[in-house]
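Attaching a single structure in C-alpha coordinates format; questions to follow.
One protein chain is absent from this view; the other protein chains keep their places.
First chain written, first letter: the chains are A, B and C, and each begins at residue 1.
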Amino acid sequence: MIDAVMTVAYIMVIGVAVGAVAALLQKDLLRAVFLSGAESIALAFIFQALLAPDLGLTQAIVGTVLLPGIIILGIFKTRRKDEDD
Amino acid sequence: MEMKELRGSRGVLAAVALLIIFIGVTVAFVQLNGNVARGISPEYNRLAHLQQPNSLSAWVYDWRGFDTLIETGVIYVGAVVSVLVIGRGLVRMKQVEGEEPVPQTSLDLKIGSVNAILKYFIFPLVILLAAYGILIVTGAATSGGGGFQCGVVVASAYLIGAVFFGKKNPLNFRRKFLIAIGSFGWALYALLGLPGYLVTGYWQYNVGTDLWSSIAGFPAQIPSILHTIFGDPYRLALVLKGGTFYSTAGIVPLINIGEAFNVIGAICLIFLVFIYGWSDTEEAKA
Amino acid sequence: MIELTLQFLSFMASALLILIGIAGMLFLDNLIKKIIAFTLLSDGVNLALVSLGYFEGGVVAILTPGTSVAEFPQNAVLIFGPGIVLTNIVIGVSTTAVLVALTMVLYKRYGTLKASKVLKGERK
Partner (left out) sequence: MSAVATNLWTIPLFVIIPIITAILLNLLYNKSRTIKVIAIASSIVLFVLALISPYGFQWFTGQPGVTPGGTYTFDASIFSYRLSLEYYFGGLQQILITIMSLLLVFVVFLSASSLRKNIGPYIALIFLLFMSSAIIIMVNDFYHLWIGVEMGSLLLAGVVAASGESISQKAALKYTFFSALSGAGMAIALAMILGVTGYSNITNAIQYIMSDNLSSLSGVLYIAFGFFVLSWIYAGGLAPIHPLKSDVYGSAFPHATVMLQTQSKLMIVAMGLIILRLFGTLPFAREVMLSVSVLTMIMGVTMALIQTDLRWTLAYLVVAHSGLVTLGISLGTVQGITGGLFQAVNDIVYMSVLLICCEAVMYFGKGTSIKTVGGIAKRAPWLALAVVIGAFAASGVPPFNGFQSEIILIQASLSSGLPEVAAIVLMVSVTTFIALFKPIYNIFLKPDNSPIAMEGDAGAGIATMAMVQPTSPVPKSIYLFLAILIAIIIVLGVYPQLALGFVQDTAIKVVYFPWVP
(Lines give C-alpha, C1' and ligand atoms only; values in the text may rest on other atoms or scores of the structure.)
Protein backbone atom coordinates (compact mmCIF):
# COMPACT_ATOMS: atom_id res chain seq x y z
CA MET A 1 0.00 0.00 0.00
CA ILE A 2 2.73 2.42 1.05
CA ASP A 3 4.75 1.42 -1.97
CA ALA A 4 1.88 2.18 -4.32
CA VAL A 5 1.58 5.65 -2.81
CA MET A 6 5.31 6.19 -3.13
CA THR A 7 5.32 5.04 -6.74
CA VAL A 8 2.52 7.40 -7.65
CA ALA A 9 4.34 10.16 -5.78
CA TYR A 10 7.55 9.48 -7.71
CA ILE A 11 5.69 9.64 -11.00
CA MET A 12 3.94 12.81 -10.00
CA VAL A 13 7.16 14.51 -8.87
CA ILE A 14 8.69 13.72 -12.23
CA GLY A 15 5.49 14.92 -13.88
CA VAL A 16 5.68 18.23 -12.02
CA ALA A 17 9.26 18.85 -13.07
CA VAL A 18 8.73 17.85 -16.69
CA GLY A 19 5.48 19.81 -16.95
CA ALA A 20 7.10 22.93 -15.56
CA VAL A 21 10.07 22.82 -17.91
CA ALA A 22 7.93 21.89 -20.92
CA ALA A 23 5.50 24.73 -20.19
CA LEU A 24 8.22 27.33 -20.34
CA LEU A 25 9.84 25.90 -23.48
CA GLN A 26 6.67 26.16 -25.58
CA LYS A 27 6.43 28.74 -28.35
CA ASP A 28 2.65 28.43 -28.32
CA LEU A 29 1.43 30.26 -25.23
CA LEU A 30 -1.89 28.40 -25.12
CA ARG A 31 -0.10 25.08 -25.03
CA ALA A 32 2.20 26.41 -22.31
CA VAL A 33 -0.83 27.26 -20.19
CA PHE A 34 -2.30 23.78 -20.66
CA LEU A 35 1.01 22.20 -19.68
CA SER A 36 1.13 24.29 -16.53
CA GLY A 37 -2.39 23.05 -15.81
CA ALA A 38 -1.15 19.47 -16.14
CA GLU A 39 1.65 20.31 -13.73
CA SER A 40 -0.99 21.56 -11.29
CA ILE A 41 -2.88 18.26 -11.44
CA ALA A 42 0.30 16.35 -10.65
CA LEU A 43 0.90 18.77 -7.77
CA ALA A 44 -2.61 18.14 -6.47
CA PHE A 45 -1.84 14.41 -6.37
CA ILE A 46 1.33 15.11 -4.39
CA PHE A 47 -0.71 17.19 -1.95
CA GLN A 48 -3.01 14.22 -1.49
CA ALA A 49 -0.02 11.98 -0.84
CA LEU A 50 1.29 14.51 1.68
CA LEU A 51 -1.96 14.13 3.68
CA ALA A 52 -3.48 17.48 2.76
CA PRO A 53 -6.72 16.62 0.94
CA ASP A 54 -8.18 20.11 1.33
CA LEU A 55 -5.25 21.54 -0.52
CA GLY A 56 -5.40 18.84 -3.17
CA LEU A 57 -8.96 19.91 -3.94
CA THR A 58 -8.08 23.59 -3.95
CA GLN A 59 -4.98 23.15 -6.08
CA ALA A 60 -6.86 20.98 -8.57
CA ILE A 61 -9.54 23.62 -9.12
CA VAL A 62 -7.31 26.67 -8.96
CA GLY A 63 -4.50 25.22 -11.03
CA THR A 64 -6.62 23.73 -13.79
CA VAL A 65 -9.51 26.14 -14.23
CA LEU A 66 -8.94 29.41 -12.46
CA LEU A 67 -5.34 30.42 -13.20
CA PRO A 68 -5.32 28.97 -16.75
CA GLY A 69 -8.69 30.66 -17.30
CA ILE A 70 -7.33 34.05 -16.31
CA ILE A 71 -4.17 33.61 -18.36
CA ILE A 72 -6.05 32.25 -21.40
CA LEU A 73 -8.34 35.27 -21.35
CA GLY A 74 -5.18 37.35 -21.30
CA ILE A 75 -3.84 35.43 -24.30
CA PHE A 76 -7.11 35.90 -26.22
CA LYS A 77 -6.85 39.63 -25.56
CA THR A 78 -3.24 39.77 -26.71
CA ARG A 79 -1.60 37.25 -29.03
CA ARG A 80 -1.17 33.52 -29.06
CA LYS A 81 2.34 32.94 -30.36
CA ASP A 82 5.59 33.94 -28.75
CA GLU A 83 7.32 36.52 -30.91
CA ASP A 84 10.64 35.78 -32.50
CA ASP A 85 13.79 37.98 -32.56
CA MET B 1 15.08 45.84 -14.87
CA GLU B 2 15.28 45.75 -18.63
CA MET B 3 15.02 42.12 -19.54
CA LYS B 4 17.14 42.38 -22.64
CA GLU B 5 20.12 43.40 -20.51
CA LEU B 6 19.95 40.04 -18.82
CA ARG B 7 21.41 38.52 -21.98
CA GLY B 8 24.92 39.95 -21.57
CA SER B 9 27.22 40.13 -18.58
CA ARG B 10 24.26 40.93 -16.37
CA GLY B 11 22.73 37.68 -17.51
CA VAL B 12 25.76 35.80 -16.24
CA LEU B 13 25.47 37.64 -12.94
CA ALA B 14 21.79 36.80 -12.69
CA ALA B 15 22.52 33.16 -13.51
CA VAL B 16 25.15 33.00 -10.77
CA ALA B 17 22.76 34.58 -8.28
CA LEU B 18 20.10 32.10 -9.31
CA LEU B 19 22.49 29.22 -8.79
CA ILE B 20 23.38 30.50 -5.33
CA ILE B 21 19.69 30.79 -4.44
CA PHE B 22 19.02 27.28 -5.72
CA ILE B 23 21.91 25.76 -3.80
CA GLY B 24 20.96 27.68 -0.68
CA VAL B 25 17.33 26.60 -0.85
CA THR B 26 18.32 23.00 -1.51
CA VAL B 27 20.78 22.95 1.38
CA ALA B 28 18.18 24.48 3.69
CA PHE B 29 15.59 21.90 2.65
CA VAL B 30 18.06 19.04 3.14
CA GLN B 31 18.76 20.34 6.64
CA LEU B 32 15.06 20.72 7.38
CA ASN B 33 14.19 17.27 6.06
CA GLY B 34 13.07 15.23 9.04
CA ASN B 35 14.04 17.97 11.51
CA VAL B 36 10.94 20.12 11.29
CA ALA B 37 10.05 21.56 14.68
CA ARG B 38 6.48 20.86 15.74
CA GLY B 39 6.01 24.10 17.61
CA ILE B 40 2.46 25.13 18.28
CA SER B 41 0.71 22.83 15.78
CA PRO B 42 -0.04 19.88 18.13
CA GLU B 43 -1.71 22.35 20.48
CA TYR B 44 -4.18 23.27 17.75
CA ASN B 45 -4.84 19.60 17.05
CA ARG B 46 -5.35 18.96 20.76
CA LEU B 47 -8.24 21.41 20.77
CA ALA B 48 -9.79 20.13 17.55
CA HIS B 49 -12.38 17.84 19.14
CA LEU B 50 -13.76 20.75 21.15
CA GLN B 51 -14.69 22.65 18.04
CA GLN B 52 -14.87 20.95 14.66
CA PRO B 53 -13.40 17.82 13.13
CA ASN B 54 -11.55 19.56 10.34
CA SER B 55 -8.47 20.91 12.04
CA LEU B 56 -7.30 22.90 9.05
CA SER B 57 -10.63 24.64 8.67
CA ALA B 58 -10.58 25.46 12.38
CA TRP B 59 -7.06 26.86 12.04
CA VAL B 60 -7.90 28.95 9.01
CA TYR B 61 -11.23 30.35 10.15
CA ASP B 62 -11.06 30.35 13.92
CA TRP B 63 -7.62 30.21 15.53
CA ARG B 64 -6.18 32.45 12.84
CA GLY B 65 -9.47 33.82 11.58
CA PHE B 66 -8.21 37.37 11.45
CA ASP B 67 -5.38 36.42 9.11
CA THR B 68 -8.00 34.95 6.84
CA LEU B 69 -10.01 38.16 6.97
CA ILE B 70 -7.04 40.03 5.54
CA GLU B 71 -6.39 37.20 3.10
CA THR B 72 -9.99 37.50 1.91
CA GLY B 73 -9.20 41.17 1.50
CA VAL B 74 -6.31 40.26 -0.79
CA ILE B 75 -8.66 38.62 -3.28
CA TYR B 76 -11.08 41.54 -2.97
CA VAL B 77 -8.23 43.96 -3.63
CA GLY B 78 -7.01 41.80 -6.51
CA ALA B 79 -10.42 42.10 -8.14
CA VAL B 80 -10.73 45.83 -7.49
CA VAL B 81 -7.24 46.53 -8.82
CA SER B 82 -7.46 44.42 -11.95
CA VAL B 83 -10.86 45.84 -12.78
CA LEU B 84 -9.52 49.33 -12.10
CA VAL B 85 -6.66 48.73 -14.51
CA ILE B 86 -9.17 47.73 -17.20
CA GLY B 87 -11.27 50.82 -16.63
CA ARG B 88 -13.53 50.87 -13.59
CA GLY B 89 -12.67 53.99 -11.65
CA LEU B 90 -9.72 55.39 -13.57
CA VAL B 91 -9.11 58.90 -12.26
CA ARG B 92 -7.73 62.06 -13.87
CA MET B 93 -6.52 65.26 -12.30
CA LYS B 94 -8.75 68.20 -13.17
CA GLN B 95 -5.92 70.56 -13.95
CA VAL B 96 -3.52 68.32 -15.78
CA GLU B 97 -3.82 67.13 -19.34
CA GLY B 98 -2.80 63.49 -19.33
CA GLU B 99 -2.67 60.61 -21.72
CA GLU B 100 -6.06 59.22 -22.62
CA PRO B 101 -6.56 55.72 -21.20
CA VAL B 102 -7.04 52.98 -23.77
CA PRO B 103 -10.47 51.38 -23.54
CA GLN B 104 -10.65 47.59 -23.54
CA THR B 105 -12.94 46.11 -26.12
CA SER B 106 -15.25 43.19 -25.59
CA LEU B 107 -13.78 39.80 -26.40
CA ASP B 108 -15.57 37.70 -29.00
CA LEU B 109 -15.32 34.13 -27.79
CA LYS B 110 -16.00 32.35 -31.07
CA ILE B 111 -17.20 29.08 -29.62
CA GLY B 112 -20.75 29.79 -30.68
CA SER B 113 -20.50 27.05 -33.28
CA VAL B 114 -20.56 24.35 -30.62
CA ASN B 115 -23.15 21.82 -31.61
CA ALA B 116 -26.40 21.50 -29.77
CA ILE B 117 -25.61 18.15 -28.17
CA LEU B 118 -22.48 19.49 -26.52
CA LYS B 119 -24.45 22.53 -25.41
CA TYR B 120 -27.05 20.36 -23.70
CA PHE B 121 -24.19 18.49 -22.11
CA ILE B 122 -22.53 21.63 -20.82
CA PHE B 123 -25.70 23.17 -19.37
CA PRO B 124 -26.20 20.61 -16.59
CA LEU B 125 -22.45 20.63 -15.97
CA VAL B 126 -22.55 24.32 -15.15
CA ILE B 127 -25.53 23.89 -12.86
CA LEU B 128 -23.97 20.86 -11.17
CA LEU B 129 -20.71 22.68 -10.61
CA ALA B 130 -22.52 25.58 -8.99
CA ALA B 131 -24.43 23.15 -6.80
CA TYR B 132 -21.20 21.36 -5.89
CA GLY B 133 -19.79 24.70 -4.80
CA ILE B 134 -22.71 25.22 -2.45
CA LEU B 135 -22.22 21.68 -1.14
CA ILE B 136 -18.58 22.40 -0.38
CA VAL B 137 -19.34 25.50 1.63
CA THR B 138 -21.98 23.82 3.74
CA GLY B 139 -19.71 20.92 4.67
CA ALA B 140 -16.67 23.00 5.50
CA ALA B 141 -16.56 22.20 9.20
CA THR B 142 -16.58 18.43 8.84
CA SER B 143 -14.72 17.65 5.64
CA GLY B 144 -12.32 19.28 3.24
CA GLY B 145 -13.12 22.57 1.59
CA GLY B 146 -14.60 25.86 2.62
CA GLY B 147 -15.59 29.29 1.44
CA PHE B 148 -12.68 29.85 -0.90
CA GLN B 149 -13.08 26.49 -2.60
CA CYS B 150 -16.81 27.11 -3.03
CA GLY B 151 -16.16 30.49 -4.59
CA VAL B 152 -13.58 29.07 -6.94
CA VAL B 153 -15.87 26.24 -8.08
CA VAL B 154 -18.76 28.60 -8.75
CA ALA B 155 -16.44 30.97 -10.60
CA SER B 156 -15.25 28.06 -12.75
CA ALA B 157 -18.87 27.24 -13.54
CA TYR B 158 -19.38 30.86 -14.50
CA LEU B 159 -16.33 30.82 -16.78
CA ILE B 160 -17.41 27.62 -18.51
CA GLY B 161 -20.86 29.06 -19.00
CA ALA B 162 -19.47 32.28 -20.39
CA VAL B 163 -17.23 30.43 -22.82
CA PHE B 164 -19.93 28.12 -24.19
CA PHE B 165 -23.05 30.24 -23.94
CA GLY B 166 -21.74 33.79 -24.25
CA LYS B 167 -24.29 36.29 -23.12
CA LYS B 168 -26.85 33.53 -22.51
CA ASN B 169 -24.82 32.20 -19.60
CA PRO B 170 -26.96 30.10 -17.22
CA LEU B 171 -25.22 31.98 -14.40
CA ASN B 172 -25.92 35.39 -15.85
CA PHE B 173 -24.36 37.66 -13.23
CA ARG B 174 -24.39 41.40 -13.75
CA ARG B 175 -21.54 43.73 -12.87
CA LYS B 176 -23.33 45.59 -10.12
CA PHE B 177 -24.56 42.33 -8.63
CA LEU B 178 -21.05 40.88 -8.55
CA ILE B 179 -19.56 44.00 -6.98
CA ALA B 180 -22.38 44.01 -4.45
CA ILE B 181 -22.02 40.37 -3.37
CA GLY B 182 -18.24 40.64 -3.26
CA SER B 183 -18.50 43.63 -0.97
CA PHE B 184 -21.26 42.00 1.03
CA GLY B 185 -19.14 38.90 1.57
CA TRP B 186 -16.13 40.75 2.89
CA ALA B 187 -18.26 43.04 5.02
CA LEU B 188 -20.12 40.04 6.47
CA TYR B 189 -16.84 38.37 7.37
CA ALA B 190 -15.48 41.58 8.88
CA LEU B 191 -18.60 42.29 10.93
CA LEU B 192 -18.94 38.73 12.26
CA GLY B 193 -16.16 39.71 14.65
CA LEU B 194 -18.36 42.36 16.19
CA PRO B 195 -20.35 40.25 18.71
CA GLY B 196 -17.19 38.88 20.26
CA TYR B 197 -15.61 42.32 20.27
CA LEU B 198 -18.54 43.98 21.97
CA VAL B 199 -18.80 41.34 24.68
CA THR B 200 -15.17 40.50 25.42
CA GLY B 201 -12.98 43.05 23.64
CA TYR B 202 -11.30 40.31 21.58
CA TRP B 203 -12.14 40.81 17.93
CA GLN B 204 -13.71 37.76 16.31
CA TYR B 205 -13.96 35.81 19.56
CA ASN B 206 -15.92 32.70 18.64
CA VAL B 207 -19.02 33.37 20.75
CA GLY B 208 -20.79 30.26 19.54
CA THR B 209 -18.12 27.80 20.61
CA ASP B 210 -16.97 29.79 23.64
CA LEU B 211 -14.01 27.68 24.73
CA TRP B 212 -12.24 30.17 26.96
CA SER B 213 -14.65 32.14 29.12
CA SER B 214 -14.02 29.79 32.05
CA ILE B 215 -10.23 30.44 32.02
CA ALA B 216 -8.95 32.84 34.68
CA GLY B 217 -8.26 36.29 33.32
CA PHE B 218 -10.89 36.21 30.62
CA PRO B 219 -12.63 39.56 30.75
CA ALA B 220 -16.30 38.69 30.33
CA GLN B 221 -19.04 36.08 30.40
CA ILE B 222 -20.77 35.27 27.13
CA PRO B 223 -24.54 35.89 27.35
CA SER B 224 -26.55 32.82 26.50
CA ILE B 225 -28.41 34.55 23.66
CA LEU B 226 -25.18 34.56 21.65
CA HIS B 227 -24.80 30.81 22.19
CA THR B 228 -28.31 30.41 20.87
CA ILE B 229 -27.74 32.51 17.79
CA PHE B 230 -24.21 31.53 16.81
CA GLY B 231 -23.70 28.14 18.43
CA ASP B 232 -26.81 25.98 18.55
CA PRO B 233 -27.66 25.86 14.83
CA TYR B 234 -24.29 24.27 14.11
CA ARG B 235 -24.15 21.50 16.72
CA LEU B 236 -22.06 18.45 15.88
CA ALA B 237 -21.68 15.09 17.57
CA LEU B 238 -18.23 13.54 17.16
CA VAL B 239 -18.06 9.82 17.80
CA LEU B 240 -14.45 9.25 18.78
CA LYS B 241 -12.58 6.59 20.67
CA GLY B 242 -12.89 8.53 23.91
CA GLY B 243 -16.67 8.69 23.62
CA THR B 244 -19.14 11.02 21.96
CA PHE B 245 -18.18 14.68 22.02
CA TYR B 246 -20.65 17.45 21.40
CA SER B 247 -19.17 20.52 19.82
CA THR B 248 -20.13 23.46 17.70
CA ALA B 249 -18.14 25.35 15.11
CA GLY B 250 -19.69 28.64 16.23
CA ILE B 251 -19.28 31.45 13.74
CA VAL B 252 -17.08 29.44 11.36
CA PRO B 253 -19.90 28.30 9.01
CA LEU B 254 -21.15 31.87 8.73
CA ILE B 255 -17.63 33.10 8.03
CA ASN B 256 -17.36 30.49 5.30
CA ILE B 257 -20.52 31.80 3.70
CA GLY B 258 -19.13 35.35 3.82
CA GLU B 259 -15.88 34.24 2.24
CA ALA B 260 -17.75 32.28 -0.44
CA PHE B 261 -19.76 35.36 -1.40
CA ASN B 262 -16.64 37.46 -1.51
CA VAL B 263 -14.72 35.01 -3.68
CA ILE B 264 -17.64 34.46 -6.07
CA GLY B 265 -18.04 38.21 -6.48
CA ALA B 266 -14.33 38.90 -6.90
CA ILE B 267 -13.36 36.12 -9.30
CA CYS B 268 -16.50 36.25 -11.45
CA LEU B 269 -15.97 40.00 -11.73
CA ILE B 270 -12.40 39.44 -12.89
CA PHE B 271 -13.62 36.96 -15.53
CA LEU B 272 -16.48 39.19 -16.62
CA VAL B 273 -14.33 42.26 -17.02
CA PHE B 274 -11.54 40.36 -18.76
CA ILE B 275 -14.08 39.04 -21.26
CA TYR B 276 -16.37 42.01 -21.81
CA GLY B 277 -14.18 44.95 -20.83
CA TRP B 278 -15.54 47.84 -18.82
CA SER B 279 -17.30 50.95 -19.95
CA ASP B 280 -18.90 53.47 -17.66
CA THR B 281 -21.65 54.43 -20.07
CA GLU B 282 -22.99 50.88 -20.12
CA GLU B 283 -23.08 50.80 -16.35
CA ALA B 284 -25.01 54.06 -16.26
CA LYS B 285 -27.61 52.58 -18.61
CA ALA B 286 -27.99 49.32 -16.70
CA MET C 1 23.22 8.99 2.70
CA ILE C 2 19.88 10.72 2.72
CA GLU C 3 16.89 8.44 2.67
CA LEU C 4 14.49 9.00 -0.20
CA THR C 5 11.40 9.73 1.84
CA LEU C 6 8.32 11.39 0.43
CA GLN C 7 9.15 14.54 2.35
CA PHE C 8 12.65 14.72 0.92
CA LEU C 9 11.34 14.04 -2.55
CA SER C 10 8.80 16.80 -2.39
CA PHE C 11 11.33 19.21 -0.91
CA MET C 12 13.58 18.57 -3.90
CA ALA C 13 10.67 18.95 -6.32
CA SER C 14 9.79 22.25 -4.70
CA ALA C 15 13.39 23.49 -4.91
CA LEU C 16 13.35 22.58 -8.60
CA LEU C 17 10.05 24.38 -9.17
CA ILE C 18 11.39 27.44 -7.36
CA LEU C 19 14.49 27.41 -9.56
CA ILE C 20 12.44 27.03 -12.75
CA GLY C 21 10.03 29.73 -11.65
CA ILE C 22 12.65 32.32 -10.75
CA ALA C 23 14.68 31.55 -13.86
CA GLY C 24 11.59 31.89 -16.02
CA MET C 25 10.63 35.18 -14.45
CA LEU C 26 14.11 36.60 -14.90
CA PHE C 27 15.19 35.29 -18.29
CA LEU C 28 12.06 34.86 -20.41
CA ASP C 29 11.10 37.87 -22.44
CA ASN C 30 7.42 37.16 -22.96
CA LEU C 31 5.10 38.75 -20.38
CA ILE C 32 2.58 35.90 -20.44
CA LYS C 33 5.35 33.36 -20.00
CA LYS C 34 6.68 35.34 -17.09
CA ILE C 35 3.23 35.08 -15.53
CA ILE C 36 3.18 31.32 -16.11
CA ALA C 37 6.63 31.13 -14.53
CA PHE C 38 5.23 32.99 -11.52
CA THR C 39 2.48 30.41 -11.10
CA LEU C 40 5.16 27.70 -11.18
CA LEU C 41 7.19 29.56 -8.57
CA SER C 42 4.23 29.89 -6.26
CA ASP C 43 3.44 26.19 -6.78
CA GLY C 44 6.97 25.42 -5.66
CA VAL C 45 6.57 27.49 -2.52
CA ASN C 46 3.26 25.76 -1.79
CA LEU C 47 4.84 22.34 -2.14
CA ALA C 48 7.61 23.30 0.30
CA LEU C 49 5.05 24.56 2.82
CA VAL C 50 2.91 21.42 2.58
CA SER C 51 5.83 19.07 2.92
CA LEU C 52 6.91 20.90 6.08
CA GLY C 53 3.92 19.46 7.87
CA TYR C 54 4.24 15.90 6.59
CA PHE C 55 5.99 13.13 8.50
CA GLU C 56 6.11 9.35 8.19
CA GLY C 57 3.13 7.68 9.80
CA GLY C 58 1.08 10.81 10.09
CA VAL C 59 -2.68 11.02 9.57
CA VAL C 60 -4.84 13.62 7.87
CA ALA C 61 -5.73 16.45 10.25
CA ILE C 62 -9.45 15.72 10.13
CA LEU C 63 -11.07 13.83 13.00
CA THR C 64 -12.90 10.74 11.76
CA PRO C 65 -15.16 8.43 13.81
CA GLY C 66 -13.06 6.25 16.04
CA THR C 67 -10.01 8.49 16.23
CA SER C 68 -8.29 8.58 19.58
CA VAL C 69 -8.45 12.09 21.04
CA ALA C 70 -5.29 11.51 23.05
CA GLU C 71 -3.15 10.38 20.12
CA PHE C 72 -4.55 12.65 17.42
CA PRO C 73 -2.39 15.71 18.30
CA GLN C 74 0.84 13.75 17.89
CA ASN C 75 -0.27 11.77 14.83
CA ALA C 76 -1.93 14.45 12.75
CA VAL C 77 0.21 16.32 10.25
CA LEU C 78 1.24 19.85 11.23
CA ILE C 79 -1.42 22.25 10.02
CA PHE C 80 0.62 25.43 9.97
CA GLY C 81 2.04 24.87 6.52
CA PRO C 82 -1.23 23.92 4.79
CA GLY C 83 -2.94 26.94 6.31
CA ILE C 84 -0.33 29.22 4.83
CA VAL C 85 -0.61 27.46 1.47
CA LEU C 86 -4.27 28.46 1.24
CA THR C 87 -3.19 32.07 1.68
CA ASN C 88 -0.46 31.69 -0.90
CA ILE C 89 -2.92 30.28 -3.43
CA VAL C 90 -5.20 33.26 -2.88
CA ILE C 91 -2.33 35.69 -3.21
CA GLY C 92 -1.18 33.89 -6.36
CA VAL C 93 -4.61 34.24 -7.96
CA SER C 94 -4.89 37.94 -7.12
CA THR C 95 -1.37 38.76 -8.29
CA THR C 96 -1.90 36.83 -11.52
CA ALA C 97 -5.13 38.69 -12.20
CA VAL C 98 -3.46 42.06 -11.69
CA LEU C 99 -0.50 41.07 -13.85
CA VAL C 100 -2.73 39.84 -16.67
CA ALA C 101 -4.84 42.98 -16.51
CA LEU C 102 -1.77 45.21 -16.76
CA THR C 103 -0.39 43.08 -19.59
CA MET C 104 -3.65 43.36 -21.52
CA VAL C 105 -3.71 47.12 -21.16
CA LEU C 106 -0.08 47.57 -22.14
CA TYR C 107 -0.48 45.23 -25.12
CA LYS C 108 -3.26 47.48 -26.34
CA ARG C 109 -0.82 50.39 -26.32
CA TYR C 110 2.33 48.78 -27.70
CA GLY C 111 1.10 45.77 -29.64
CA THR C 112 3.77 43.46 -28.29
CA LEU C 113 4.26 41.07 -25.43
CA LYS C 114 8.02 41.43 -25.27
CA ALA C 115 9.03 42.73 -21.89
CA SER C 116 12.15 44.34 -23.33
CA LYS C 117 10.00 46.51 -25.59
CA VAL C 118 7.02 47.14 -23.33
CA LEU C 119 8.93 48.04 -20.20
CA LYS C 120 11.53 50.21 -21.85
CA GLY C 121 11.90 53.38 -19.81
CA GLU C 122 10.91 56.46 -21.81
CA ARG C 123 10.64 59.07 -19.10
CA LYS C 124 9.66 62.53 -20.12
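Basically, a residue touches a chain if its C-beta (ideal position, glycine included) is under 8 Å from a C-beta of that chain, and two chains touch if they have at least 3 such contacts.
The shown structure was predicted, so the numbers you read here are calculated from the model rather than taken from an experiment.
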Field: Shown chains that the omitted chain touches within the full complex
entry: B, C
Task: Sort through B:V81, B:L107, B:A131 or B:L236 and give me the one touching the missing partner chain.
output: B:V81
- prompt: In the whole complex, what residues of subunit C lie against the chain that is missing from view?
  reply: 18, 21-22, 25, 31, 34, 38, 41-42, 44-45, 48-49, 52, 78, 80-81, 84, 87-88, 91, 94-95, 98-99, 102-103, 105-106, 109, 118-119, 121-124
- prompt: Which positions on subunit B touch the chain that was left off?
  reply: 1, 24-25, 27-28, 31-32, 35-41, 43-44, 62-67, 70-71, 73-74, 77-78, 80-81, 83-85, 87-96, 98-101, 179-180, 183, 186-187, 190-191, 193, 196-197, 200-206, 212, 215-219, 280
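One rule holds for everything that comes next: only the chains that are shown with their structure count from here on.
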- line: Check: interface with higher C-beta contact count, B-C vs A-B, is B-C
Query: What whole-Å value do you get for the distance between subunit A and subunit C if each is reduced to the mean of its CA atoms?
result: 11
CA centroid of subunit B to CA centroid of subunit C, Å: 17
Residues of subunit B engaged with two or more neighbouring chains: 54, 56, 104, 144, 148, 267, 270, 274
- request: Spell out, as numbers or ranges, the residues of subunit A touching 2 or more other chains.
  value: 52-54, 58, 62, 66, 70, 73-74, 77
- prompt: Can you list the residues on subunit A that touch subunit C in the complex?
  reply: 5-6, 9-10, 13, 16-17, 20-21, 23-24, 29, 32-33, 36, 39-40, 43, 46-47, 49-55, 58-59, 62-63, 66-67, 70-71, 73-75, 77-79, 82-83
Query: Of all residues in subunit A, which touch subunit B in the complex?
result: 52-54, 57-58, 61-62, 65-66, 69-70, 73-74, 76-77
Query: How about subunit C: which of its residues touch subunit A in the complex?
result: 6-7, 9-10, 12-13, 16-17, 20-21, 24, 28, 30, 32-33, 35-37, 39-40, 43, 46-47, 50-51, 53-54, 58-62, 77, 82, 85-86, 89, 92-93, 96-97, 100, 103-104, 107, 112-114
